[in-house]
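This is the structure, below, for whatever I ask next.
Note that this is a trimmed complex: some chains were dropped, and none of the rest were shifted.
For reference, chains read A, B, C and D in written order, and residue numbers begin at 1 within each chain.
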Amino acid sequence: MDVATIIGILLGFTVVFGAIVSGGGWQIFFNLPSLAITIGGMLCATLIHFSLPQFLGIFSVVKKTIVAKIPPPSELIQRMVNYAAINRRDGALALEQEIGNVGDLFFVKGLQMLVDGQDPEAIRELMGLEIQNLQGRHSTGKKILEFMGAAAPAFGMIGTLIGLVQMLRSLESPESIGAGMATALLTTFYGALAANLIFLPLAGKLGIYSKAESTAKEMIVEGIHAIAKGDNPTTVREKMQAFISQGRREEVKANI
Amino acid sequence: MDVATIIGILLGFTVVFGAIVSGGGWQIFFNLPSLAITIGGMLCATLIHFSLPQFLGIFSVVKKTIVAKIPPPSELIQRMVNYAAINRRDGALALEQEIGNVGDLFFVKGLQMLVDGQDPEAIRELMGLEIQNLQGRHSTGKKILEFMGAAAPAFGMIGTLIGLVQMLRSLESPESIGAGMATALLTTFYGALAANLIFLPLAGKLGIYSKAESTAKEMIVEGIHAIAKGDNPTTVREKMQAFISQGRREEVKANI
Amino acid sequence: MDVATIIGILLGFTVVFGAIVSGGGWQIFFNLPSLAITIGGMLCATLIHFSLPQFLGIFSVVKKTIVAKIPPPSELIQRMVNYAAINRRDGALALEQEIGNVGDLFFVKGLQMLVDGQDPEAIRELMGLEIQNLQGRHSTGKKILEFMGAAAPAFGMIGTLIGLVQMLRSLESPESIGAGMATALLTTFYGALAANLIFLPLAGKLGIYSKAESTAKEMIVEGIHAIAKGDNPTTVREKMQAFISQGRREEVKANI
Amino acid sequence: MDVATIIGILLGFTVVFGAIVSGGGWQIFFNLPSLAITIGGMLCATLIHFSLPQFLGIFSVVKKTIVAKIPPPSELIQRMVNYAAINRRDGALALEQEIGNVGDLFFVKGLQMLVDGQDPEAIRELMGLEIQNLQGRHSTGKKILEFMGAAAPAFGMIGTLIGLVQMLRSLESPESIGAGMATALLTTFYGALAANLIFLPLAGKLGIYSKAESTAKEMIVEGIHAIAKGDNPTTVREKMQAFISQGRREEVKANI
């Protein structure tokens, strides 16, 4: 669970809401037609740009970014070193009962191939392809969020232009000028807020999450590949530690 | 037929029209001279930038993007696996009667070369060149749409400047200020709407469509090349599946 | 002669002029001092950025882009196939009398080297260097036009700032506010129009023209090189056709 | 200690404060709610974009950029030439007592490995990895500061939109228009000042500092590597001088 994202969004809306309430009622900042044109226009433009499956997939990609838990490298290394020791002592088949203890489906798949005695290079190639597909999905998700972050202010401006034209046409009632302009500006406000507090930062987080998850998965592939080749626990640890920075490396011993 | 594009455009205009109607009559948003300078100026700038054939070709490129149907990979693989089996059983000439069942001209051309017994490498090179030309046309189309998406708001602003100058010069009639500014803003509105609801999203869709069509055509080339080399149906399937992600691969058997 | 450029510029100014006239007199849109600061400032910035010869060369580059006629590939191929046949039948010297029929200086130079019996590789290298120089000139021209397209709106804004300051300082005569602001906005209008209807589209056209001319010249080099090596007309045709897309290739026979 | 950064920030705020005071009281430029939405919104967006450790690490990265002192190349070369002479005369173990005189931890670590008699290539690889990690941290820090430099003006604009809507809604009290707009503009002012006087220049400085520190560390690695290989002082000097420009090179002799 990525706490920073949730804190950031909640706190951000609290700050904005606080500024709104401190200056008067919040009702003048809520206008359904304004919301409809800003968010609706943005969603329509996104639908035109991307294909239907890509568009529908963005919600699950974002949800996974926030909810998913990437195991810390040290945990991955400890686990893999244990498996290497078991593999050397009892053979690959003895790893079968460990599969139930692993939550991550990608890890399970790798272990299963190990138990099945598949060729090390074949395991690496197949799992490497899955990582590529994962990165492709993340990259598309990032592009969609960035497009939304560009489209939201654009439709906010379009909504403000509509409101301005309508207001200017009814200048006969001068007392309504202020209210008309205020409403016209709301769409620009919605667009700027949606882009800068949601879409653009989320696109950035997706990129950072994608890199972290890819690294974790690459460490798993490296570890499984090493075990499949019959490397001893120390070699497995060293190969996996090549992915993390010097300062964070710890001495890990097989613990079985 | 790309449903997302059509839904997006229709829904987008409905949303904008709804916002307009909910705030008064739609007539004040329709002004022929304003439309003429925004769209006319943009088209003229596009004519200056690109050559006449490129300019005229954009309409057919866009139409094809929306209308064209890219066959799903599984269908392509099934079909090619069948042809591989026929080729192994009855020889390449037996494929001649299958040509009539294929709708895609690119596929037909490949099959014809197969039946004619041309060299596998020659087939691959020739069809690869056609894919390159296709990508070139799509890339030019994308550039034209992106230029239109930049030119439309620019000429919208030029139109607004013209309207503002005219309005400011006739300040003697103060009651006309509002109406004058409203009309002046219309061109900016047209430019922003055209760019953000049509040109820029369509340019994005063209890029996504281009990638999908190229992949489908590359799979056809790979399959025809494999059959021409005399590969068995299983090898043909495996070679074509290398283009699609692990999760979407299915077991396919020759079905003839 | 590139018709699209001329039509685009003429039609574009007609559209803008139409919008101006339909809203009142054109005189209020013509202001010499405003024109002087926008165009003058832009030209001065361009002078500072580029060297004097580059600056002066831009006019001839643009003129050539509009006026020059790139021979269609089929014509080039037909001509070269004929020369190849003459070369095979009567020897290279027999080509000397054909030189007079060729308008393009680059082509003439190549033929002359052919007649002089120079080494094929030397011909290719020397003519290739000329193409590189041509592309360098075009690339500099494109950069100048793009800089002008960025500088014109910037000096338009500078002019408007000057006008606004002057207008705001003389608020004692309130009836002049409108006229003052109208004049101030004229420089922004000039800058936006010059950039979007002239400089930026012309920079784009220069890029497209440069690519087309380079391809034509590369075809000439390829053809001369093949003839110099003594290739037969069919080989010459095939080598030159590699530059054009499959669909546009035609059967060409020596016609002498 | 980077004097330019500190002078720049102090002087910059002095200039801005001077402009504020010279035009009236500074109190009208201090508004806590405006500050809260601009800085708070920016911090929240940054939290969403980056992970919590990255976010918290930015302060130490910036502090180190300003406070840290990169030793001048000539000092590094002199020191390393001395060590090379000691190493040749008394052996690597004699360097142990020099470790206490070195302040930089990275340098200490390298010397320690030298004294421990580790393999030259192993030393280079291990220390090279540390430089890579350092550059990664700096690069992330630069991205965070650049994002802050983009988010601050965005939330400044959002704050101004909130203020404008509130002001326009309360037009019944016309005397408050000026004060309302002034307050609304404060957030834009805060955002522009924070981005242009702090975040964007600091991001640039971080890039320049990162390059300088990397070069110094690479010189240390090169020197330690050469000593470990048993090179004489002259060769060590020449290898380290390859990192600095011709004009700055000086004759350095072992001084022990």
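Operating definition for what follows: a contact is a pair of C-beta atoms (placed from the backbone, for glycine too) under 8 Å apart; a residue touches a chain by one contact, two chains touch by 3 or more.
This structure is a prediction, so every number in the text was calculated from the model and none was measured.
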item	value
Full complex, copies of the single sequence (shown: 4)	5
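The working rule: only the chains that are shown with their structure count from here on.
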item	value
Rotation, 0 to 180 degrees and nearest 5, that superposes chain C on copy chain D via CA atoms	145
Homomeric contact chain A-chain D: same or different residue positions, threshold half	different
Cα-centroid distance, chain B relative to chain D, in whole angstrom	46
Residue list for chain D, restricted to those that touch at least two other chains	none
Chain-level touch network, classified as line, ring, star, complete or other	line
Listing of all chain pairs that touch each other, if any do	A-B, A-D, B-C
Of chain D, residues touching chain A in the complex	33, 36-37, 40-41, 44-52, 54-55, 126, 129-130, 133, 136, 147, 151, 154-155, 157-159, 161-166, 168-171
Parts of chain B lying in touch with chain A, wherever the complex brings them together	2-5, 7-9, 11-12, 15-16, 18-20, 22-24, 28-29, 175, 177-179, 181-182, 185-186, 188-189, 192-193, 195-198, 200-202, 204-205, 208, 212, 245-247
